[in-house]
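The structure follows.
And then subunit A:
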Amino acid sequence: AAGGRLVVAADSEPRQLNPAIVASNGVFFIASKIVEPLAEASFEAGGLRPLLATSWEGSEDGLAVTFRLREGVLWHDGKPFTSADVAFSALEVWKPLQNIGRSLFANLEDVETPDDQTAVFRFSKPTPLQLVANALPVVSAVLPKHVYEGTEIAANPANAALIGTGPFVWGEHKPGEYYLLRRNAAYWAPDQPKIDELVYRVLPDRAAAANSLEAGEIQLAAFSAVPLTDLERVSEVPGLEVVTKGYEALTYQLTVEINHRNAHLKHLKVRQAIAHAIDRKFVLDAIFLGYAAEATGPVPANDPTFYTPEVELYPHDVEKARALLDEAGYPAGADGTRFKLRLLPAPYFNETRQFGDYLRQALAAVGIDAVIVANDSAGHQKAVYTDHEFDLAVAPTVFRADPAISTTILVRSGVPAGTPFSNQGGYENPELDALIDEALITLDSGKRVDLYKRFQKLVTEDLPLINVADWSFTSVASDRLRGLASNPRWAVSNWADLEQEA
Partner candidate 1 sequence: MTAPLFLCRGLTATYPNAARPALKGVALEMAPGERLALIGESGSGKSTLARILAGLPPEGLRVEGEILRPGGEMRLGRDVGYVFQDPGGSLDPLLSIGGHFIETLRSHLPLSRREALARAAGLLAKVRIPDPEAALRSWPHRFSGGQRQRIAIALAMAPGPRLLVADEATSALDALVQAEIVALLRGLGEGEGLGLLFVTHDMGLAAGLADRIAVLHEGRLVEIGPARRVIEDPQDPHTRRLLAAHLDLDSPRLVGEAP
Partner candidate 2 sequence: MSLLEVEGLTKRYAHSDARGGAKALDGVSLSIAAGETLGLVGPSGCGKSTLARVLLRLTEPEAGAIRFEGRDWLALKGGGLRRARGAMQMVFQDPSTAFHPRATVSGALAEALRLHEIAPRRAWPEQIAVRLAQVGLDPDLAARPLAALSGGQRQRVAIARAIAPKPRLIVLDEAVSALDASVRGKVLELLARLQREMGLSYLFIGHDLAVVRAISHRIAVMEAGRIVETGPAEDIAKAPKGALLRRLIAASPRLRPWEDTP
Partner candidate 3 sequence: MRPLAGFLLRRLIGGVPALLIVAVGVFLLLDRAGGDAVDAWLVSIGGGDARMAAALRAEYGLDQSVFSRLTFMLGRLVQGDFGWSFALNRPIGPAIMERLPNTLQLMGAATGISFLIGSALGLIAGRRPGSWTDRLLSGGSLLLYSVPSFWLGLALSVIFAVRLRWFPVSGIETIASGKTGLDRAADVAWHLVLPVAALGMIYLALFLRVMRSGMVEAWGQDYALAARARGVPDRRVALNHAARNALVPLVTMLGLQAGAMLGGSVVIESVFGIPGFGRLAQEAVAGRDAPLLLAVVLVSALMVTLANILTDLAYGALDPRVGSGGRDAA
């Protein structure tokens, strides 16, 4: 069928579009079509599909990982892709510059390139292959060495007009209006991509995205750009379909962050009371309209590898919550209030804000007077993660296929202030810290999984934070699109197989 133009809603314009420097979904959403990682997530067993790497293998001692690279791949400027590009990207970009790679590749010492199709990563400390593999889709976007070498990488003009190996070639960016990507005729996979032009229409307003879909001005809105409340109605609009798959490896977690410096919150019983005060079912129904799952702990249930349901559970129980608070030494005052807290919902999502509103009410029901402090993103980042000016915060943390990538940092002590999405509540638990450190160098997958199961149990017992719900996104798309949701990171994958019927 004819390729044609596909118009997609984009809710933001990342100021740094290079996915090798900024590993974030906002960047990937656009950049992953141009710059590819070594591997992509997959529904198949093993969870990974080879892209620029065709295979990977770890050494016994955990100090090396060997990648075999795909042959016959060309950069968009026509130069061949080789192991030198991988080595350059890993050593000059991922390790020193990338927000996630900086910690993941902290122990990466060298990348050897015995031939053009082989890259051997050498680590100074044992590094589990499982972790490396799980991280590949996120951290391994490969940049062309010949474009970046010898330049100031963060300021290279190619960061704005990306050059990669992906199925789409950079077209243009009209700030505030759109990004235009064109079909890469020389893509390494035969007959791909199937779309001629990919246009990202900048639509920061969610209602506008829904309306534009209905008016036929755009064909796809991913990342829940259409408000949940509109989904039911939109699903009945002829020509549109609601897709809930394709985000399995992009699970967002609705998390209540706790400032353990607060005298009240230091008490485990108080934290337990808060956990019991939350009606998860209500949250799922009213806030997520069913498009989410109850969270039991720090790993979402949809993770095929690490999840365990055998954790401490906190069912909704107002009476119990009150009793716990009484026990903790906080009897209700004359007006029914026990103490006051500052509650800072993260402003990034409607859902986090709405949950903030809900949490305030849920806490009021058990006698905790929470005052909502609203900040915008920067203000929230500073208040919570730098200044610790909060008691409770609501965060949309992300589970990235392996707890070591962005989950354990939420409870590990010793994270310097100013680090976003990390334990800034002052929580310290030596047992947990030791476990986290051990898992980081445990090479055996089975053992590693067991450690992380124990991690989940410990976290739910001591409640350094409270996991409320795991939600993934929805897409609304024209029903003429084929190849939607073909992998668990679909929205941020390369869309080489996406097809539009005439």
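A word on the picks: all candidates are chains of the complex that A comes from, given by their letters.
Heads up, the rule we're going with is that a residue touches a chain if its C-beta (ideal position, glycine included) is under 8 Å from a C-beta of that chain, and two chains touch if they have at least 3 such contacts; residues count from 1.
Keep in mind that this is a model prediction, so the values were computed, not measured.
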Need the partner of subunit A in this complex, chosen from 1, 2 or 3. Which is it? 3
For subunit A, which residues count as touching candidate 3 in their complex? 7, 12, 14-16, 22-27, 99-100, 102-103, 160, 171-172, 174-178, 180, 197, 199, 201-205, 207-208, 211-212, 214-217, 348, 375-383, 386-387, 398, 406, 415-422
